[in-house]
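Notes follow the structure.
Complex shown without one protein chain; remaining protein chains in place.
Read from first to last, the chains carry the letters A, B, C and D; within each, the first residue is number 1.
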Amino acid sequence: MRKFIKRSSKKAGSAPGTLVFVGEKKAEKVTFTIIDYDADNLQETEVASVDECLAYRDKKSVTWINISGLHDVVIIEKLGEKFNLHPLLMEDIVNTEQRPKLEDYDDYLFVILKMLYSVEGNHVIQHEQISLIVTPSVVISLQEKEGDVFDPVRQRIRKGKGRIRKNGTDYLAYALIDTVVDHYFKVFEEIGEKIEELQEQVLEKPSPELLQSIQNLKREMIFIRKSIWPLREIISGLLRSESALIKEDILPYLRDVYDHTIQVIDTAETFRDMLSGMLDIYLSSLSNKMNEVMKVLTIMATIFIPLTFIAGIYGMNFEFMPELKWHWSYPVLWIILITIFVAMVFWFRRKKWL
Amino acid sequence: MRKFIKRSSKKAGSAPGTLVFVGEKKAEKVTFTIIDYDADNLQETEVASVDECLAYRDKKSVTWINISGLHDVVIIEKLGEKFNLHPLLMEDIVNTEQRPKLEDYDDYLFVILKMLYSVEGNHVIQHEQISLIVTPSVVISLQEKEGDVFDPVRQRIRKGKGRIRKNGTDYLAYALIDTVVDHYFKVFEEIGEKIEELQEQVLEKPSPELLQSIQNLKREMIFIRKSIWPLREIISGLLRSESALIKEDILPYLRDVYDHTIQVIDTAETFRDMLSGMLDIYLSSLSNKMNEVMKVLTIMATIFIPLTFIAGIYGMNFEFMPELKWHWSYPVLWIILITIFVAMVFWFRRKKWL
Amino acid sequence: MRKFIKRSSKKAGSAPGTLVFVGEKKAEKVTFTIIDYDADNLQETEVASVDECLAYRDKKSVTWINISGLHDVVIIEKLGEKFNLHPLLMEDIVNTEQRPKLEDYDDYLFVILKMLYSVEGNHVIQHEQISLIVTPSVVISLQEKEGDVFDPVRQRIRKGKGRIRKNGTDYLAYALIDTVVDHYFKVFEEIGEKIEELQEQVLEKPSPELLQSIQNLKREMIFIRKSIWPLREIISGLLRSESALIKEDILPYLRDVYDHTIQVIDTAETFRDMLSGMLDIYLSSLSNKMNEVMKVLTIMATIFIPLTFIAGIYGMNFEFMPELKWHWSYPVLWIILITIFVAMVFWFRRKKWL
Amino acid sequence: MRKFIKRSSKKAGSAPGTLVFVGEKKAEKVTFTIIDYDADNLQETEVASVDECLAYRDKKSVTWINISGLHDVVIIEKLGEKFNLHPLLMEDIVNTEQRPKLEDYDDYLFVILKMLYSVEGNHVIQHEQISLIVTPSVVISLQEKEGDVFDPVRQRIRKGKGRIRKNGTDYLAYALIDTVVDHYFKVFEEIGEKIEELQEQVLEKPSPELLQSIQNLKREMIFIRKSIWPLREIISGLLRSESALIKEDILPYLRDVYDHTIQVIDTAETFRDMLSGMLDIYLSSLSNKMNEVMKVLTIMATIFIPLTFIAGIYGMNFEFMPELKWHWSYPVLWIILITIFVAMVFWFRRKKWL
Partner (left out) sequence: MRKFIKRSSKKAGSAPGTLVFVGEKKAEKVTFTIIDYDADNLQETEVASVDECLAYRDKKSVTWINISGLHDVVIIEKLGEKFNLHPLLMEDIVNTEQRPKLEDYDDYLFVILKMLYSVEGNHVIQHEQISLIVTPSVVISLQEKEGDVFDPVRQRIRKGKGRIRKNGTDYLAYALIDTVVDHYFKVFEEIGEKIEELQEQVLEKPSPELLQSIQNLKREMIFIRKSIWPLREIISGLLRSESALIKEDILPYLRDVYDHTIQVIDTAETFRDMLSGMLDIYLSSLSNKMNEVMKVLTIMATIFIPLTFIAGIYGMNFEFMPELKWHWSYPVLWIILITIFVAMVFWFRRKKWL
C-alpha cells in the first residue's frame, strides 16, 4: 500500500528545498564511481567524497559519476552545492517516491526514472529511483543502492568500440535511459509467465487465493503503469527539447528508445486487459462449478424423491391396502422403480445434464 | 448528499454579487491574524476589524492577513470594499461550495482551494474552503474556521530562515498552496489504511455493511476527485500566467507543487481503481460462499437420499418380501449402505468437493 | 421515449425554414410581456400582437419582450419578419426539441436553452425550451408556456437597484441564462433526495420495481446531461465571442455562470456514477438474499436428512433386527439423534452460518 | 455478419481504380432521371444512357442527375470518363461498402452517405449507399436501387417555391443530404419503439430469445453508429471547406443539418446506453427469478423436512416405544405437526419470504 501514497506525510510541512530522505535505506554507505573518457582515453576511479568528484566538473572529457546510496542527505546536499544544482532538484533526488520526470534547467537536464526489479522466486516487483543530471561534460547518476544494472554500459565504454566513446554526455545519458527501458522487458517477461500460470489455474481451480493473486498482480500493474507512462513524456520531451545539451545526431537514438517505451506501454496495457479478462473467466468458472454442483444435486434428488415416495406409500399401515397382499406386488414394484429410474436417467441424458 | 449539490437553492434567484453565506457556520466569530514581514523585520498582530487591516494595504513589506470565519457577510463585504475587490469574487468567498479555481483580476489573483481533513477515529473526510487573494504586497487568506493548518508556514516566517522572508507575496501564496496540497497526502494515508482494512475483510466476511462502507468510500473519493482535479488547472494556470504578480524565480517552486498535485491525482485514481476492484472481489467472494453452501447441501443430500430410499424399501409392508425373512438381511443391508456411503465420499473427494 | 428522438418525423421532408410546431401545446394563447427600462425609467406593458412590439425595436432603452406560447406559428413567423430574423432561426424556435445552442448572426445572437422543472410529488422532470434573441436594444425571450421562472429578474429590474438597470441587453441576457442555470440546482436537489431514498431501499428490499426506478432515474439523467453539456459550449462561446453585442465588463459575470455550469455538469456526472453504483449494490444485495435463502435450506436439509435416514432404518420390517427388541433402543436412539442435531448446529455455528 | 467486414475479399489484390461492384444487386436496370432547373424554367426527363446526360454537363442551369442501380460497372465507368471523374472515386461508388466520406477534388466535391431503411414489420434495418458528385452546374446522385426517398426534394423543385429554385448546386446537395439525415429520425423512431417493447418484456419474461433480440439490436446500433459518426466530419468538412463550390449563404443551412446530425448521434448514443442498461436488467431479472424459485424450494423443504422426520420417528418398529401405546399420541402429534407448520409459516412471513 505504501507505494501508492508516494509522498510521505513526514515530509509534509517542511520548507521546500529541505532535504529529507523519504524511502527505505537500501545501501550501507554512499559510493562514488567515476568513469572519465573520450575517444582515446579512459580512466576509472572510485572516490570517497564529493570534493574528489569536483575535479571532473570542468574537464572537457566525458565524466560519468555514479552515486549509490541516497540516505546520507549531507553528502547529497554537498553535491548540490558543488555542482551548483537547484535545491528543489536535490530534494527530488532524496525523495525516492517521485514521479518520473524531465526538467530542463538550461545549464543541465534533470531526469528521474524508475528502475524495476523482479526478485527471483516470489514475483514481487521492486523499484528503485534513478536520477540523472546531464551537464555538457558530466553525467551524474544517482541510485538508491549499488547495482549492476548499468554494467553493460560500463562494458561498452571499456571496450571502446561502438559509438559511445566518440559521443558526448547526451549519448551517455541516452545509453543509461535505454538500459533502464530494456530492463522493463526482462521484468515483463516474468510477469507474462506469471499471468500464463494464473490463466491455467483460473479455469481448473478458481479459489479465493487465486483471485487474490490476480488482484495483487493487477495492483502491481497499476504501479508499473504509473512508472512507465511518464517515460513517454520524458523521451518525447528530450526529442522536442531545444536544449543545447541534446545534439541532433542523437535524435535517431532517442526515437529508438521512444519506440521501445511505446512497446513497453503497449505490453503493460495488454497485461491489464488480460488480467481484467481473467476476472471474468474466474467468475464464470465459479458459475460453472456451481452449475455442476447443482446438477448433481438435482439429478440425485429428482431421481430418488419419487422413488422414496412410492416406498413410503407401501410403508403405510392401512388395514385395507389390497396391493400389500398380492403375491407379485414386490417384484412388480421393483420393475416400476427401475423403470422410473431408467426413464429419469434417459431424460437427463437428453437434456445433456449427464 | 448535500455536498454533491454544491450551490444551494437558497441562493438561486438572487442578483449576482449579493453576498449570501452558503454552508454551515463553523466558527464562532471572525478573527483577523496579521503577519507583516520583510527580510529583516517581523510583526505579528491580531486585529478586530477590517479597518485595522487597511493600514497594511499599501505597505511595501509583505503582509499576510488570515481571516477565519466567513459567516458574517457584513465583515466580508467591508473587506471587499476596502481592498477594492470584485463583487463576484466576494460572493464566491462566502459561498463555501465553490469549485476550486484561479481568477486573474489584473491587480490581484484570486484562488479558491479545498482543504481536506480526516476526523480521527471515524474516517469521515471533512472539507473546508480556503480562498486566497494575492496582491503585490498583501496575501489575504480566508478560512471557514480557525485551524492550525498554516502553522508550518507561520513557523518558517518566524524563524526567518529559508527563502520565505526574502521573497514576495507570490512565494507566500505558493507556500500556502503547497501546505494545502501536502495535507492531502496525510488524508490519503488514512484513506489508504481504511482501504487496506476493507480489503482484508472483503475476502473473509462479505457483508452488506462492508459493501456499504466500500460504496461510502467510493463516494468520498468522487468528492475528493472533484476537489483535486481543478487544482491541476489552477497551478498550471499560475505557471502559464502572464500576471506581473508571479515572478519568474517562483516558477520552479510552482512546478514542484504541480508535480505533487499530479501525484495526488494519481493516488486518487489508484484508490478509485482499487475500490472498483474490491467490488468485484466482494461479488466473487459471495459466489464462493454460495458455492460452499451448495456443496454442503449437495453432499449431504446426495449421500443420504439413496440410503433413505433403501431404508424406505424395507419399510414397506408387502406380505411377500422374501428379504424380510432372511436371517442375514439386516447386516448385509448395513454393509450395502456403508459401501454406498464410502463410494459417495470417495467420488466427492475425487471431484475435489471434500 | 419520445424525448430521446428529438426531431419528429412529421417534420422530415419539409423544406428548411418551414415553420412547423413540434412539441406539445403547453399554453392556451400567446402572450407578450414587455419591460422597457434604462437607468432612470421603467415601463411594463402587456401587448396583444407582434405589431405593438415593433415600436420598441429601435428604441435606445433596453427592451425585454417575453413571449409565452409557441404553438401559433403564424405569430412567430410575423415576429421573424418584423425583427428581420433568419428563417432557420424561426424554425428552431418552434421546434421545441432542439439541442441547446448559440448562434451568432452578426446583428443579433440566438441562444436556445432547456429549462428543467420537477413536478412536485412525482419526481418526474419536465423540460421547456427557452429561446433568447439578443439585439443591441432588445432581448426577446420565448417560452413554451407562461411561467414565473424569470420573476426574480423582473423583480430586480423593478427594484431598480443592482447592476441590471445600468447595463445593456447583454447583461439582461446573462441574467436570464443565470436564472435558468440556477434553476438546475433546485431540480438537482430533488433528484439528490430521490437518489438517497433509493439508496436506502436498495439494501433493504431489492425489488424489480426498485430496479425500474433506478433505471428510470438513470434515463432521466441521460436526458438532463444532453440538456446541460451544450450549455458549457454556449457560455464559453459567449466568452470567446467577438460579437460587439457582448461588452467586456460582462465577461466576469459570464465566467461566473460558466463556473456554475461546470458545477451543474459535475453534479450530473456524480449522480450518474451513484446510479451506476446502485445497480452494483442491487445485484450484490440480490446475491446476499439468495445466499441467505440457500443457507436456511442447507441447514434444515443437512440436519434432518441424516436423522430421517436413521428413523427410516428402524422403520424397516426385517424379522431379524436385534436392536428392535432391546429395551433401551428407543431412548438411546433419541440420545443419538439429539447428539447429531447438536453437533450439526455447532458445526454450522463454527462456519458462521448461524 | 457480412456488413461488418466491409470490403469484400473478392476485391483484394486488384489494381486500384478497377471498378468491381461489391454488394448485392438491388435494382434490375440502371435508370437516369434528370431534373434541370433555374428560377424560371424546369425540365424533367428520363434518359437511357450516359451520353444523353452529357448535354447537361456544361449547361448553366442547375441539373440534377439521379442514377439508380450501380451493378452495371460499364455504365458507371462511362459516366466517369464523360464527366472526367477520378478513377478512385468511381471505384468507391460501385463498392457499396464504403465508409461515409467527403472528398474535395477541386473541380467537384464527392460525398458518400448511408441511407437507412427500416423494413416494415420485422424491424430489420437496411442500408443503401448514396454517392453525390457536386460540380458547379450538375449534381449527380447515385443510388443502389430506385427509391422515393428524394421525392420531397423533387416536389419542392417542381412547386418552384422556397429557396431551392433560386439557389445553385450547393443548395441542392444540401437538400439531398438533409433528406438523408431527416430519414434517420424516422428509422430511429422505429428503433425507439422496438427498444420500448423489449424493455417491457425484459422484466416480465427474460428469455434467451429476448437476450438475442437485445444483442441483435445492439449490433444494429454498432452498424448505424458507423454510418452516422462520419456524417459529422463530412458536414463540418463542408462548413470549413474552402471550395468555391460552397457559397457563403449556404452555411446557415449546413449548420442546421450539422445540428441535426449531432441530434442523430446523440440519440444513437442514448440507444446504446439504454441497450446496455437493458442487459443489466436482464441479468438482474434472471437473478430475481432464481431467487423466487429458490425461495419456493426452501420454504417447502424447510417446512416438510422436520415434519417428515417426526413421522419417520413414529414409523420405527422398536418394541418398546411407550408413545405408540398411548391413546392420545396421534392427535397430540397432529397438534405438534400443525404447530411446527404454523410457526414456520410465521417465521417465513417475518423474513418477508412469503
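In this text, a contact is a pair of C-beta atoms (placed from the backbone, for glycine too) under 8 Å apart; a residue touches a chain by one contact, two chains touch by 3 or more.
In this text the structure is predicted, and so the values were computed from the model without any measurement.
Asker: Among D:Lys226, D:Arg255 or D:Lys351, exactly one should touch the missing chain; which is it?
Answerer: D:Lys226
Asker: Pick out which of A:Glu81, A:Glu196 or A:Glu209 touches the chain that's been left out of the picture.
Answerer: Answer from the full complex: A:Glu196 touches the omitted chain.
Asker: Give me the subunit A residues in contact with the hidden chain, please.
Answerer: 152, 156, 162-164, 175, 178-179, 182-183, 185-186, 188-189, 192-193, 195-196, 203, 252-253, 255-256, 259-260, 262-263, 266-267, 270-271, 273-274, 277, 280-281, 283-285, 287-288, 290-291, 294-295, 297-298, 301-302, 305-306, 308-309, 312-313, 315-321, 352-353
Asker: Applying the definition given at the start, please give the residues of subunit D touching the unseen chain.
Answerer: Within subunit D, the residues that touch the unshown chain are 1, 4-9, 11-17, 86, 88, 91-92, 98-99, 101, 103, 205, 208, 211-212, 215, 218-219, 222, 226, 279, 282-283, 286-287, 289-290, 293-294, 296-297, 300-301, 304-305, 307-308, 311-312, 314-317, 321, 323-330, 333.
The working rule: only the chains that are shown with their structure count from here on.
Asker: How many hops, at fewest, get you from subunit A to subunit C via touching chains?
Answerer: Minimum step count, subunit A to subunit C: 2.
Asker: For subunit A superposed on subunit D via Cα atoms, how large is the rotation, as a multiple of 5°?
Answerer: 145
Asker: Between subunit C and subunit B, is it the same set of residue numbers doing the touching on each side, over half shared, or a different set?
Answerer: Mostly different residues form this interface, as fewer than half of the numbers used are common to both chains.
Asker: Approximately how many whole Å separate the CA-defined centres of subunit B and subunit D?
Answerer: Those two chain centres are 43 Å apart.
Asker: Can you pull out the residues of subunit A that are in contact with at least two other chains?
Answerer: Only 315 qualify.
Asker: Chains as vertices, touching pairs as edges: which of line, ring, star, complete or other describes this one?
Answerer: Looks like a simple chain-to-chain line, open at both ends.
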